[in-house]
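Step one of this worksheet: look at the structure below.
In this view, the complex is presented without one of its protein chains, the others remaining in place.
Right after this comes chain A.
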Amino acid sequence: MAVAWIGDRDVPVAQAAKHAAGLLVSSLSPVFSFDTDVHGTRAAIALAERVGAAYDHIGGEALARETALFTDRGGMFIAPGETRRRADVVVIAGSLPAHHHEFVGKLASTIPDLGGGASRQFFLIGAETRAAYLSKVKPTRLAVTGSDVGGTLAAVRAQCAGRAVAEPVSNFERFAKALAEAKFPVFLFCGQSLDLPGLEMLQGLIADINRKSRASALHLPASESGWGSTLASTWMTGFPMRTGFGRGMPELDSWRFDVARMLAAGEADLHLWVSAKTSVSVAKGVSTIALTKGKKPVAGAAVTISIGEPGVDRDAVAWSSRIGTLAAVKAQAATDLPDAASVLRLIAEHLPDGKALPC
């Protein structure tokens, strides 16, 4: 089975890697976007440094908001295990992506065993939809007519502080009573359904509660691979994602190095795409190197190299929201497809200085 192509001509992987290296060298403004595990990320960032590229996560909007919560404000957070064991009030702030529904379901089918809470009550802030996963959870809905999640959060915070609000929050009395009796309320949040002011408002509410009692927030990332990559980027460069090496040293700029924006604005002449899960749509006038999992070359790509999926074809290290940290993941059905890191290292070996990547 062919695993590498230059245009639509299948070639040995080494030859494709060499061609990719040539394109990277001649590019004036290369950009990388990836959705890969920690080791794929490490290799991609090391290569980005070598060729002066900017890098971002694929579909990194929600991730950028979650990142901004940390870089701009910080907050109070709790581990998923402690949430399961202590949370007697669980508040879902907005809606949560599907990959977190199983965990929320587990919360609904268990009760706290630490801290003295005897049962678990659920509240839902602002979300309009009654998603299927919530049927088991049976949350009490807190909403303000005509307000989005952020607006409702602001009203909840104001009412908790005893301030007057124009439009009261539905079921607030019940929520206030639950909070007053709670040992450890935990707010579940994700950058997908909250903007930065909403994320900050939630943290403001939690800070208010912590003046007298305890509460915290469980971060359920919009993208698990995205959060894993954020951590690796942060230790490697000092910065989370949307970082660029155009001037040699890493620079963080969540607007300037938004790779989708750069491509749309014609600011990039080369796009390196790394994802075994999704395929790239090639932008006009941008020479594209696609590291993706497929049996065919990507239409319009200058180079396509087939890679294995982390945790499926290859062992991987990835963020796990179930444990709130990085986990080693065994390949579900190991194949011979190379992982992203080894392909990226191979490309680097064909760069003019010939040095191995440090990752």
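Definition applied: contacts are C-beta pairs under 8 Å (C-beta built on N, C-alpha and C of every residue); 3 or more make two chains touch, one makes a residue touch a chain; residues count from 1.
Throughout what follows, contacts and distances are computed from a predicted model.
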{"item": "From \"Formylmethanofuran dehydrogenase subunit A\", \"Cell division protein\", \"Sarcosine oxidase subunit beta\" or \"ABC transporter ATP-binding protein\", the hidden chain's UniProt protein name", "value": "\"Formylmethanofuran dehydrogenase subunit A\""}
{"item": "Contact with the hidden chain (one of A:Lys136, A:Arg214 or A:Arg261)", "value": "A:Arg214"}
{"item": "Identified contact with the non-displayed chain, of A:Gly146, A:Gly162, A:Gly248 or A:Gly285", "value": "A:Gly248"}
{"item": "Sole residue of A:Cys160, A:Ala176, A:Leu196 or A:Leu231 that reaches the chain not shown, by the stated touch rule", "value": "A:Leu231"}
{"item": "Contact with the hidden chain (one of A:Lys18, A:His57 or A:Arg86)", "value": "A:Arg86"}
{"item": "Those residues of chain A which, in the complete complex, touch the missing chain", "value": "38-39, 42, 46, 49, 67, 70-79, 81-82, 84-86, 106, 110, 113-116, 183-184, 210, 213-214, 216, 230-232, 234-240, 247-252, 315, 317, 320, 322-328, 341, 357-359"}
